[in-house]
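Okay, structure first, notes after.
Here the complex is missing one protein chain, while the rest keep their positions.
For reference, chains read A, B and C in written order, and residue numbers begin at 1 within each chain.
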């Protein structure tokens, strides 16, 4: 696997993603403070490397499930910032038409099956996605993000086990940011590492420095390859830290100022920039350019979001999909760029090219 | 730990328990076939050694949770056969006053918190029992029986983890009889052994021959000692086999006649009898006597059960405990034989001698 | 009267469910079934018996005992273009899967702004009468009907079971499909061949009579029909309405029939308090149908108690034919 910091293209892409996440969430934080946003928010500032490194290991036609702390995953999987911001601003132009908010942003067209307000709620869904992708005879992969706290849930256990015994193409990425809300990860398990949970399922478990985008990317790339090859799931633990409180109500009583500060010193973006500079892949100016672009993109997004129309008030009409909706047409998420690719790679499953099932007409 | 087969007292006790379970379930099987019993039954014939060996490692004041296949646990924890049979016959004199049936027999006075119709349903309850026993400052232990199939449930995961991190006095006994209904244990996990699941929780996991009562007893004794000493839970896997179908509707399509026959050859009772004979602890006559006593006790139980009155028809009056019921008075399960013992051993917990809390009068 | 007659075959309720599953799987490769012991065992109630041989282990997919993962995997598969049918071995075990059913499946379409639907069927063998006691005998349709985003279907006979299951599988929304265990073998009747769906949200009126209307759900429909025969012998003619789907509910048909007879008896197996027929009573009481009532609404329900093991008590816990006859007589004689 190549060095991301060593390739100008990769370095730009990685930096652009990480800075976009950072700037997006800083903007959100500020807007919230100014009373422009409603509800609550869970920010991933300080954790940008895990979302970025993991999603970079995916193809466009792979899918992810995300969490309550999902802005980073969403951006890294290619979402439109304007539609994200519009959703946070509860507009009709938002991804969820203003009905979901931060905890439910999804971008199905890019294979993001959604943030989730339920801790561990996305994990079984990712396993089902992996099952579908396998049954459809594709070599697409489902990657599930979740936190350290989520591994205490029964849903984690049932899901990882199911993916393991069915050799499903699923990658489990635990973003261990040391806390589930106020609960230290050290207190919710006797294990040294979250990745050691893998031993209970007979699957590979790897722990990486989650603030090292290269390390995350390497681990994810290998796990994705394993999954694509039909050898089943991997559990990746990416050790990181959230700089901000758990949510808007957090007073940070369970951790020290010093601890937070020490992790700010381990800024994943700064670290990657240093690597890029050391490798002389990009110079300071080029890096600043990426950073400025991220800032501008977020500013644009705020404007786009704010100019969005208010949502439809027909709530009762929005509860059930109308019978004309065929799941396939809306849910054939992220078709491969070369429509032949997936079919070529697949065809061995029982439902080869599900898109053709029942011969329904489908817009290209 | 001494050899059970080498001590006449132990040998008699073990044989009596195993034969009682065997004869009880044979009787139940026959009664069901003759249409005398209602509902369904899950028989543990062939698995007698695990219930017997594990319960023998417990004190009277320790508690257990049991399963749908719970007659053996119930008998091994000292239940009255007549009340068990009365329950199966749906009489008022049954343990549940005819309301529970086979899947819900409990004998709270002996520390059996109940069979359970929900797979893995008793596991969290055992953890809560362990928590209570610990908080009350006792050195009592909770032991949870469950099957191989139960380890796929989220409840298993959450509970074992909780017991592990809180160092609760709980012993998890998985009776691996090779199948969860029709599902082979090999198909529900990538692991070689169920006990390997322990690795995911940082607790000891041991696999024993579940048809060897001595092996089960040794493992349970050690696990109980660990628990009593405040060092937390152990997962014991007892490998065994059920001779009968899963329940009354089972056609045994998922396994071969040969497989069943091969396990009948490994009869845990026969095996223990051979060991006793080899050790010359008891002779054939003495063994026959134990066996006959078991048969007679079961016959008596059938008679007692059948002579029980029909249950109360006041169902609506049976839904809620009346407000005079203080949980403590009914739930101070299995007070230690020497009332001083538990208090002496405990007293360190925050609720020392809970029986004294609020100074309520309680019958001795 | 009809120009062409659809050929029918006689099937049990279990066979009708199996027929719908089989036909749907043949017609649409995206349909598959997952659950505990549905393969070689054929399901706890034999519903999927023989389907493993026909469709193989990929599409008749035996799972570990892990209800949350079963429903969750079905949700994820549905999101990605499949049309899963998940079986809970007993409806009671859905207690383990409520997050995926209620917090995920039911809400995705709404919460994600209509970006993606969850075409999922969860089959729930439910109800009492088998001696399986409190944890294996519940009737919790009211929970699901109170969950926006779910559709709730409760067929009362083989023909409806087949037609409604076809509709449920084709529906783009999550559908809870409730099958009373006692019906599987005891209910037998003519079932149209072919794969025509019975649309969700249309009540059936299997019997017409002028003296009272009995609205009954699930297994209570056949008991109501038997009771109606008996009542007819005593000169009381009952209309029997079978909502068939609780969500969507065919309120119009129910209210119309209640108005026509002026007397209504609501019959469900579920415990009384907060049961689904309370909703029907409420709809009557808040509409002008109220003015047509010649006697108060009458509900017959299961007791507000868990289901006991003892067979006599178990029977006494839920409405039986004589209870319906008695309540109907009282209702008619009241006014």
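Note that in this section a contact is a pair of C-beta atoms (placed from the backbone, for glycine too) under 8 Å apart; a residue touches a chain by one contact, two chains touch by 3 or more.
Since the structure is predicted, the reported quantities are computational estimates derived from the model, not experimental observations.
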item: For the chain not depicted, the shown chains it touches; value: A, B, C
item: Sole contact to the chain not displayed, among A:58, A:135, A:150 or A:208; value: A:150
item: Contact residue for the chain not shown (choose from A:53, A:70, A:98 or A:128); value: A:98
item: Candidates B:53, B:72 or B:94 - the one touching the absent chain; value: B:94
item: Given C:11, C:86 or C:111, the one touching the chain that is not displayed; value: C:111
item: Contact set of subunit C toward the excluded chain (per top definition); value: 68, 92-93, 95-96, 98-99, 102-103, 106-107, 110-111, 133-135, 140, 142-143, 145-149, 247, 249, 270-271, 273-279, 281-282, 284-288, 290-291, 293, 296-299, 303-306, 308
item: Residue numbers in subunit A that touch the chain omitted from display; value: 38-40, 87, 90, 96, 98-101, 103-104, 116-121, 149-150, 152-155, 180-183, 187-189, 249-251, 253-254, 310-311, 313, 315-316, 318-319
item: Residues of subunit B in contact with the chain not shown; value: 63, 65, 94-100, 104, 106, 108, 113-114, 116-118, 121, 123-133, 135-136, 142, 154-155, 158-159, 161-162, 165, 318-323, 325-328, 330-333, 349-351, 354-355, 357-358
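Please note the rule applied: only the chains that are shown with their structure count from here on.
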item: Innermost chain, taking as reference the mean of every protein Cα atom displayed; value: C
item: Highest C-beta pair count, chain pair; value: A-C
item: Centre-of-Cα separation between subunit B and subunit A, whole angstrom; value: 45
item: Mean-CA-position distance for subunit C and subunit A (Å); value: 39
item: Shared interface positions of subunit B, touching two or more other chains; value: 152-155, 187-189
item: For subunit C, residues that touch 2 or more chains besides their own; value: 64, 66, 68-69
